[in-house]
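One protein chain omitted, others in place.
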Amino acid sequence: MSNRKRILSNIWQKFNSWEGLLFVILIIVFFINSIIAPNYLTVGNQINLFVLYIEKIIVALTMTFLIINGEIDLSAPSIMGLSACTMAYFYSNGMNFGLAILISLLIGVACGAFNGFWVAVVGLNSLIVTLATLIGYRGLARVFVEDRSFGYFPEWFNNLGQKNLIGPFPFALILFFILFIFALIILQYSGFGRRVFVIGNNKDVAQYSGVNVQRVKIQLYIASGLISSLAGLLLAARYGAIRGDTAYGYELEIITMALLGGVNIFGGSGSLYGVFLSILIVLNVRNGLSLAGLSGHFQTGIIGVLLIFSILGPNISKLFKDWNKKHKLFIKPEKIVESNHKEVDQV
Amino acid sequence: MNKNNNNHKLILDLHHIYKNYDGVKALTDAHFDLRKGEVHALVGENGAGKTTLIKIIMGVIMADSGVIKLDGKPVHIRNPQSAQKFGIAAIYQEPMVFPDLNVAENIFISHADRGSIVHWRKTFQDAEEVLSKLDVNLNVRMPARGLTLAAQQTVEIAKAISLNARILIMDEPTSSLSAHEVKQLFKIVRSLRDSGVSILFIGHRLEEVMEIADRITVFRDGRWISSKPRNEVTIEGVIHDMVGRNVKEFFAKDKTERGDLLMSVRNLYKENVFEGINFDVYRGEVLGFAGLIGSGRTDVGLALFGIGHTDSGHIIFEGNKLKINSPQQALKHGIAYSTEDRRKLGLIMPMPICSNITLPLLQRYLNSLGLIKQRSEEETAESFRKQLDIHTSSIQAMVEELSGGNQQKVMISKWLNADPKLLILDEPTRGIDVATKAEVHNMINDLASQGVAIILISSDLPEVLAMSDRILVMREGNQMGIFNQVEAEEEIIMAVALGQNQTIQENVQ
Partner (left out) sequence: MKKILAHFNPEQIRESFLVLLILVFVLFFSTQIPDYFNPRFINRISTSVAVIGILAVGQTLVFLTRNFDLSIGSITGVTAYLVGQQLWYHPGIPPILSVVLAIGIGMLMGAINGVLVAYGKVPSIITTIGTLAIYRTFLVEYSHAVPITTNLLPDWIVNLNQVALFSFHGFEFRVLFGILLLVSIIFQFILRYHRFGRLLYAIGSNPSASQIAGFPDRRIVFQAFLISGGLAGLAGFMYLVRFGNIMVLAGIGLEFSSIAAVVVGGVSNMGGSGTIIGAFLGSLFIDILQNSLYRSLAVSEFWRDAILGMLILLAVAIDYLVIGHLRKKWARTGFQLKSEETSNVK
């Protein structure tokens, strides 16, 4: 095969994958958005978009790990809300702000450990466990702040959330890039990452091969709890205020970012490159809709459609391929041929 | 000769069957026929096309071309329901019962003609009737969940008869059964045959096939090779047809010098699973574990590997008393365990060969930052590829692309890599072809001569007898005795495993 053909074939392979599809979709979204709003495609605009949803994006990182591991954490947004609420509650009751932040982070860790306990040690289904804690942690958040709103955080905190830190990048965005690089290295190249994949593919094989499945799961849930509580605090900094329903309903978007990125809902496969592309898609779709004058609620509905499509799409294409195959191999009655093969020995 | 008066009418006839799967020729000009009231065995190595043939008969897949005739008329079996209508039923290796439904419902749930409303009393009565026809006694009200594998199979057979199946396909029904349960099964099979049912029997255990079959057909590489009545056939002849060359079925265990004591197990007890387990294992010896399915051998093996705790008893390994609570601990001490189900428990299918091999010892392949040392990993995999002759285009190939025998080799490599002092092999040759079986036995010999202690758990009695220096027999969780290779004979071991031999000779070394 000539060199040129080989290069083309390599490029075709990359495009033929899920990431390739995402890339194409992203280009289309950019294109459409540019029609709606000229001068759309600027780096500054993309940075702004990232900042608007940075907390969800950060949590999507740990969510990706968990889903690859064959689990899920539906309670992540509730942990976000709970940590923001406890921080506000303690601070407004006179506690030192730094201490309040520390305690909130610890609460996040505790929430994650609690999730991890029921899933990894007791062995319950993570869907039902994190569904229960989604309800429970949200309820706890309301116990702390009831139906009031809290704000008036220290100025440095608000600045950290609302002003840029280095150049055009605010603190949260820089944090995201650092976390993203760490996550990438850990997932693709580290022993821990491989264990995450293996457990997600087949928990029993992992156990029988000497992998400490329990420990990995608990570590993942604790990481998810910690990152979620951190994200909740970032949210508080950016808004400058919190309520009992802060971060309510975020699970839709966070899970969409992971699943649209090609992470298999059943575990065992997925890549952060895909997740990054899907994050871009989600952000720009939202932005495009908003520029077209459609409300936030409407955008959320579209995200729901994206979520379903992220699994429906591949399923339909698989069905189509299988149907095509079956159709080709359908045996037609006319093809039946009489035989005269040698008769088997008579008894 | 058949004892019945059927006039050997041809019930099912397939010929010129071709089937391609993505370029792999699963069946090429294959043919097969079944007479009324006979047991016709189909044998062949893995990949010979037996499963493909069954799937075509059951309507699960369609042949690319060829003829299927039922009672002399060409038919079109489009799907499993239409196979059922034609009176064809299948029992697979893993019985498919509904654990939460009771036995009676399991039997009748596939019936389309019992109406929309369930009349429970009638259902229970009818179920008991069907089971009594098989001369079997089960409580039809109980959920299928607690049934033994053999009992579940019986339920499947009852289901088939209740559907008036004329053709019963049995795909390796005995691989998970003990010798005693096989005898029970064969009794049922014979009575079905005598009542006019035709049975297509697929099995790997040739002695069993010789016992039950009226005719034996051999497939190789997707083609029909031979069909002969049982009394015109020998096991060597069958193997010859299957493999195309003469292969000795088993290597006998070489006589090696036994090393010193490696491990002593005393009074191992786990409630309702096993009790009174006492044995020693020496370096360089093969200790076979024989017994019926469910006798607890795998459970003992797993306990030694740290899966599933024991209630009491102790293990002394290299002179130290040990509590093994997890596979990591076991590995640290040098104990490795190769599971009986490589698909579900042994290998990560969509992962490369080299990653599978290094998994138990992953920490050794990590650098100080915790990142994987790819080159080290590949070196290890290459060396095993050579050592065990694993057929693959590259060690980066996914394990799921390999044949069964090669997958088994990868799994064994995985445990050899751990440099075990004690290697527990659970059914290492189940479901693999004869040639690879011989290679595995060879490897066991090699390992033993290097001083590795091996516990060989196997339900293949001739295999255990040929390969073991000593044999430990278990029955229903109890240790019945330990035998030397010299005094162990198939009938004795079988009797002990059944608990029928009152005077058990215990040979303590």
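By written order: A and B. Residues from 1 in each chain.
In the analysis below, contacts are C-beta pairs under 8 Å (C-beta built on N, C-alpha and C of every residue); 3 or more make two chains touch, one makes a residue touch a chain.
These numbers come from a predicted model, not from an experiment.
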item: Residue among A:N48, A:N125 or A:N324 that touches the chain left out of view; value: A:N125
item: Given B:I109, B:L366, B:A397 or B:A466, the one touching the chain that is not displayed; value: B:I109
item: Chain not shown, touching residues in chain B; value: 60, 79-81, 84, 96-101, 105, 109-110, 115-118, 120, 135-139, 141-143, 145-148, 150-151, 180-181, 184
item: Those residues of chain A which, in the complete complex, touch the missing chain; value: 72, 118, 122-125, 127-129, 131-140, 142-143, 146-147, 244, 249, 251-252, 255, 259, 265, 295, 297-298, 300-301, 303-305, 307-308, 311-312, 315-316
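In the analysis below, only the chains that are shown with their structure count from here on.
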item: Separation of chain A from chain B, taking each centre as the mean of its C-alpha atoms, in whole Å; value: 42
item: Complex contacts: residues of chain A adjacent to chain B; value: 185-186, 189-192, 194-195, 197-198, 201-202, 204-212, 268-269, 329-331, 333, 335-339, 341, 344-347
item: Chain B residues within the chain A interface of the complex; value: 1-2, 8, 15-16, 31, 33, 62-67, 74, 76, 214-215, 227-229, 232, 307, 326-328, 330-331, 337, 339, 344-351, 355, 359-363, 365-366, 369-372, 414
